[in-house]
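Take a look at the structure below.
Of the protein chains in this complex, all but one are displayed in their positions.
Let's turn to chain A:
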Amino acid sequence: MENLLMEFISNTGFAMADYRHIIMITVGIIFIYLGIAKHYEPLLLVPIGFGILIGNIPVFKGLGLSLYESNSVLHYLYFGVTSGTYPCLIFLGIGAHTDFSTLLARPVLMLLGAAAQMGIFLTFLGALALGFAPKEAASIGIIGGADGPTAIFLSAKLAPHLIGPIAVAAYSYMALVPVIQPPIMRLLTTRKERLVRMEEPRVVSKREKIIFPVIGFLLCCFIAPAALPLLGMLFFGNLLRECMVAERLAHAARTSIIDTVTILLGITVGASTQADVFLTPQSVGIFALGAASFAVATASGLLFAKFMNLFLRKKINPLLGAAGVSAVPDSARVVQMVGQAEDPTNFLLMHAMAPNISGVIGSAIGAGILWSFLGG
């Protein structure tokens, strides 16, 4: 009886926990707090935060409880992450959610989305310089795309052992867009530039909106075929939305499917951050490079907008460049916020959605390119 009790006590979380579990549980609680109290990306931070709690309850091996045990329920759910299924389904939902009108009305703003992807490739170089293997460096670099599903997708393909830290870093920085971006935006633009007003976009016809996903898909995937899983779902979702004859499917994609997948993705990514695999010097490097990547991406977009203004007759507000990072729609909201801090009657949100959406396309192309370079 006494032996049985002692054995039970030695198998409880209290007996098996060490300082690393406590650190990770604290991180999980902070995520939940930020999501609920501060409203920082609550749809992501709350599931990831709770997932971190799930993943860091100390359990003994062999019972099929841990996410990394092949017979556990969490392991089966995690398959959607490692196979790249969840990110693609999330892209389907994003496509079904997104109105491409602003992008179609002023296509030149797409270049800002391309410029912001410099963050991906500069961070890739930085990670290589810090001693990461090329596949790991590419997975870390993609954090600069500020696109959680893309970061998870590429990490799953190139460096599955880093999915946890990369996903947590990507989503943390996405949640912190309103904190990270404004100082960089103010530093790199003058007040006069921030006051620039954008001209009213032209009205886009329904036919253009229907044709765009087909043309966009064909063009992007012929250039970077490895981006097919992500861009295929993104443009398919958008076609469902715009074609008007598949409203039920579009509704399902932008509500029940994306919500279900977000829950599963958040919980399993959170649970993958088990203390013994997460708390490593590598993770610290990933977080540092992720922050740098985000800053570089924002700065690249801003500076490229200023460069474009050298050639454009009708100037664009350089703040729009910051929306080139693809954290949809948070970075566009930040552009609006910073623009309105200077002039409350200047509405930039609608215009910022164009580089924001092209940033999603650009980061998916970037991921496809890195996968095709290193996936062999």
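Following the convention adopted for this analysis, a residue touches a chain if its C-beta (ideal position, glycine included) is under 8 Å from a C-beta of that chain, and two chains touch if they have at least 3 such contacts; residues count from 1.
Here is the rule we go by: contacts and distances are computed from a predicted model.
Chemist: Going by UniProt, what is the name of the one chain that was not included in the view, given "BlaI/MecI/CopY family transcriptional regulator", "OadG family protein", "ABC transporter permease" or "Cation acetate symporter"?
Modeler: UniProt lists the chain that is not shown as "OadG family protein".
Chemist: Going by the contact rule already stated, which one of A:L34, A:M118, A:V277 or A:L319 would touch the omitted chain in the full complex?
Modeler: A:M118
Chemist: Thinking of the whole complex, not just what is shown, which of A:F212, A:F236 or A:F278 touches the missing chain?
Modeler: Selected residue, touching the omitted chain: A:F212.
Chemist: If I consider the whole complex, including the chain that's not displayed, which of A:I54, A:M110, A:M198 or A:A352 touches that chain?
Modeler: A:M110
Chemist: If the hidden chain were put back, which residues of chain A would touch it?
Modeler: Listed in rising order, the touching residues are 103-104, 107-108, 110-111, 113-115, 117-118, 120-122, 124-125, 128-131, 134, 137, 204-205, 207-208, 211-212, 215-216, 219-220, 223-224, 358, 361-362, 365-366, 369-370, 373.
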